[in-house]
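Here you go, one structure.
Just one protein chain is left out here, and the rest sit where they should.
All chains are identified by letter, namely A and B, in their written order; residue positions are counted from 1 within each chain.
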Amino acid sequence: MDVSDSVLDHLRHVAALPDLSGTRYELESEIGRGGMGVVYAARDRQLDRRVALKVLDSALAGEAQLIARLEHPAIVPIYETGELPDGRAFYAMKLVAGARLDHYLAGSPSLGERLRVIRRVGEALAFAHTRGTIHRDLKPQNVMVGEFGEVYVMDWGVAAIAGTPAFRAPEASLDQRSDIYALGALLEFMLIAPGSSAAPPALRAIAAKAMSADPAARYPVAAALLADIDRFQEGRAVEAWSEPLWHRLRRFGSHNAVLLWLLAAYAIVKFALFFLRTR
Amino acid sequence: MGGPHGQFPSTQLSLLEAATAGLPNDALERVIALYWKPVYRFIRIKFRKDNEDAKDLTQSFFTTALERDFFVRFDPAKASFRTYLRMAVERFAANQHAAANRQKRGGEVTFEPVEEQAVTTESPEQAFEREWQRQLFALAIEDLRVLCEESGKQIQFQIFDAYDLAGGERPSYAELAARHGIAETSVTNYLAWARRTLRGFVNDRLRGVTSGERELREEMRRLWM
Partner (left out) sequence: MNKILVGLLFGLLLGALDGATAAFYPETRNLMTGIMVGSSIKGMLVGLLSGWFARKVQSTKWGIAMGAALGLLFAFGVAAMQHEHYLEIMLPGFVTGAIIGFLTQRMGAAKLAEKREA
């Protein structure tokens, strides 16, 4: 029998759709394709709400249980895990309305806003690390920014297979420091986004330190990276960067601008009065 | 043409497993069943052979080139098995082509017959993969048909055939329900079952021509839309 082109494509599509009979979900549409499976929008008939359903190619449902126990504003909550009639594992999670990070950057957010996003991601990482969970595949496609500016980190615990080489640490076994690497790569990604002005060298240095080839040279914990970003935003010296003297003076100048101007005003007043008097 | 459908083992071994377990004939059968048509089409397009020549070349490729260590030499890290086999076909056909040309040298001027084929916009490599996908599904559909016949699920297959395998316009669920005297929900359920089972057969066959989990997953990702 001969399978025509149109039938072939039809079958490739239709037999790939998850069969949700027997579950409480109703398939709506495909949202995207991730590391280990496809994400669909679906409707939970029982609770009458829309959810995101991630259907895994192969049975690695164990991760879902681990992630379900993490409760953090930046970690997408998992509602349920299960198995489809065709044997595939799936999990239902909160349907996040928002933009993926690469799309979010297209809106040219300010540096402060971008750093805020990095901070949220870093906090989520720090939280997960203290609970013993590693993300392993952190990249822009796994970060979403909601309509109110909420930040979500998704696809936890997925072993990066083909992965995204630019965000994947060089070492073979992945641990917390690999997540730090990815966080640095994320920062770098946000700094060189099109439409943004030149990236401050201090921030580039922070990203570079996080992305050191030697894991021991990176920040030991996510909180340390965030602390350096804090220092940058407060106009203080950053741990990752040994800045040239003139830059240090400039920074000191701009950070203490008001005070320096006031002192200058005092000096000017004094000098002016003195010379006017003695004339 | 074509290889035997044969009785496939209920648990499909991956290609390497079959080869190392010393069952080369079994693996060979599976490979031929799936790859015969794609290889034929590839040779026709790429080397511009006519029907008879292409058939001969395809046959001789499978008989001579697929000796035992063809599988062992395959390195899954370098390419998919599909690509590996296609490249082997290329080498084989190119060698035959060169050998044939060597015979022609000696002053004879021969005009290669201009192949008039359907103008294909796709490259030989794309045609090869497409035909491979087509065969994969054709075999899986046959598996499904056999299963339905043997387990008394003829009506399920009929519904599936009428809807999913329809060439032109698809009938509505209501029409199908009326035609077979069943409820519309049954149509939905039968289709879901058939598709699920088909998917299983396709993946089984896919497992039989891939080297292991990793390659299987990647091929699955490529295949399913």
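Following the convention adopted for this analysis, a contact is a pair of C-beta atoms (placed from the backbone, for glycine too) under 8 Å apart; a residue touches a chain by one contact, two chains touch by 3 or more.
Note that the structure is a prediction, hence the values are computed from the model and not measured.
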Quick one: which shown chains sit in contact with the chain that's not drawn? A
Can you say which of A:G112, A:G132 or A:P194 touches the chain missing from this structure? A:G112
Interface with the undisplayed chain - residues on chain A: 112, 115-116, 119, 230, 233-234, 258-259, 262-263, 265-266, 269-270, 273-274, 277
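Just so we're on the same page, only the chains that are shown with their structure count from here on.
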Could you state the distance in Å from the CA-based centre of chain A to that of chain B? 42
Chain B to chain A touching residues, read off their complex: 130, 133-134, 137-138, 141-142, 164-167, 189, 192, 195-196, 198-200, 202, 213-214, 217-218, 220-221, 223-225
What residues of chain A sit close enough to touch chain B in their complex? 1-17, 19, 21, 57-58, 85-87, 161-162
